[in-house]
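Complex shown without one protein chain; remaining protein chains in place.
Chains: A, B and C, in written order; residue numbering restarts at 1 for each.
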Amino acid sequence: MTEQIRPNNLQGTIQCTSHKTFILPIRVYYEDTDAGGVVYHSKYINFFERARTEFMRQIGYELDELAEEDKLLFVVRSISCDYLLPAKFNDELFVSAEIIEAGKTRIHFEQKVMKADDIQNQSCITLAEGKVTVVSVDSEKFKPKRLPSQIMESIKSVI
Amino acid sequence: MTEQIRPNNLQGTIQCTSHKTFILPIRVYYEDTDAGGVVYHSKYINFFERARTEFMRQIGYELDELAEEDKLLFVVRSISCDYLLPAKFNDELFVSAEIIEAGKTRIHFEQKVMKADDIQNQSCITLAEGKVTVVSVDSEKFKPKRLPSQIMESIKSVI
Amino acid sequence: MTEQIRPNNLQGTIQCTSHKTFILPIRVYYEDTDAGGVVYHSKYINFFERARTEFMRQIGYELDELAEEDKLLFVVRSISCDYLLPAKFNDELFVSAEIIEAGKTRIHFEQKVMKADDIQNQSCITLAEGKVTVVSVDSEKFKPKRLPSQIMESIKSVI
Partner (left out) sequence: MTEQIRPNNLQGTIQCTSHKTFILPIRVYYEDTDAGGVVYHSKYINFFERARTEFMRQIGYELDELAEEDKLLFVVRSISCDYLLPAKFNDELFVSAEIIEAGKTRIHFEQKVMKADDIQNQSCITLAEGKVTVVSVDSEKFKPKRLPSQIMESIKSVI
């Protein structure tokens, strides 16, 4: 209940969120920025997906294996994102993924893009926050497909 | 009141929306797709921005000139998008932009990604629909900046 | 021999190249730029592909139909690009595709990214130029596959 889920190689990164939240560090490269000098707004949506992919890996699931062996694909059904502060070139961001709710074929995530607060050491400021709903579909027919019970249990253990 | 706003070179494209809505045709290239075989979900957010940019050009404003001459930049404050049906490689899409409301520093858009319906000729099916709020900011200080009255009038004429 | 190949809806655009060269106008949006204020360098490679796709459409081939019906896919074998001058946000670019040589399974393109020269009316300046070699492969086995004779003839007619 109280520990944070994250990859082994992230030990030592700063604490940015509460329990049961997965955090992926992401470096901002030139490809992520636009002529306004900041990270292009749709890139945050990509960052969200990177964090969800690493979250699934962390709890034991490789998305390529699910697609090939279990014919299970997660497709995005809806997204929303509020932009609070801009991220810039070369920033080290911390992108979170937290499962809020899971149904038979749906998983609801809350996600944030954060950055270390230079003034308040060991804490984070939130640059953007959003919600993403993914639906599990059959990877060939593209029709909704019930989440296998094993995945459902893994997910419930981290809600 | 009843005519559609669109660029001169789009004459002859099918009717996909009601009045006061700008429509930009966008071809799907490989760069827009992912290994799921469909258009990657964050790309719709890029398509939305292309349509907003062309909408502004259509009503008389070039965003690069606004940034340089008027120090006015539009930054995205929030987005949401529902994904209904997938777009595929080589599809010709029609991306709409409609201003729903405009405040002193904010413009609210409703936007859709559509595709010609092969069965019902002359009509469209909606693949995705979303809302985008942009804020006008000073292009140097990055602080909210009131929309110039001329732009406000142009916008009001198309709401 | 002497006329230029281009889509019907581009009639009237300025002359930027010699005969047998296809030209696609491409508008630069924010998504294409980076924090240096210019178009991100790998985006030119995307622009090249858009122009090759439209070139193939112009001479009668839809790449999605070739993949599904003829199991024929074009994959990029090599690219090179020299960057001469930067393209900027909101620029209208003209991207060319010209077939230089075609073998049994290979097509060699020369491509340019150009822009109207504001000073010398009716002429263009070259911002980038590159070469791209694509290989025709079986869309399922991913092995080289001989170009169908009909495509080969179409290609030869535009070399």
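Methods note: a contact is a pair of C-beta atoms (placed from the backbone, for glycine too) under 8 Å apart; a residue touches a chain by one contact, two chains touch by 3 or more.
In this text the structure is predicted, and so the values were computed from the model without any measurement.
A.B. asks: Just one of B:34, B:62 or B:140 touches the chain that is missing; which is it?
C.D. replies: Considering the complete complex, B:34 is the one touching the chain left out.
A.B. asks: Which listed residue (A:31, A:101 or A:140) would be found touching the missing chain in the intact complex?
C.D. replies: Only one of A:31, A:101 or A:140 touches the chain omitted from view, namely A:31.
A.B. asks: Could you tell me which of A:46, A:78, A:111 or A:136 touches the chain that is not displayed?
C.D. replies: Going through A:46, A:78, A:111 or A:136 one by one, A:46 is the residue touching the chain not shown.
A.B. asks: In the full complex, which residues of chain A touch the absent chain?
C.D. replies: Touch set of chain A with respect to the missing chain: 9, 27, 29-31, 46, 49-50, 53-54, 62-64, 88-90.
A.B. asks: Can you list, in ascending order, the chain B residues touching the missing chain?
C.D. replies: Chain B touches the chain not shown through residues 30-31, 33-38, 40, 42, 88-89.
A.B. asks: In the complete complex, which positions of chain C touch the hidden chain?
C.D. replies: Given the touch definition above, chain C has residues 36, 41-43, 45-46, 49, 73, 75-83, 86, 142 touching the missing chain.
In this text, only the chains that are shown with their structure count from here on.
A.B. asks: Report, in whole Å, the distance between the mean C-alpha point of chain A and the mean C-alpha point of chain C.
C.D. replies: 36
A.B. asks: Round to the nearest whole Å and give the separation of the Cα centres of chain A and chain B.
C.D. replies: 27
A.B. asks: At which residue positions does chain C touch at least two other chains?
C.D. replies: Chain C, residues with two or more chain partners: 30-31, 88-89.
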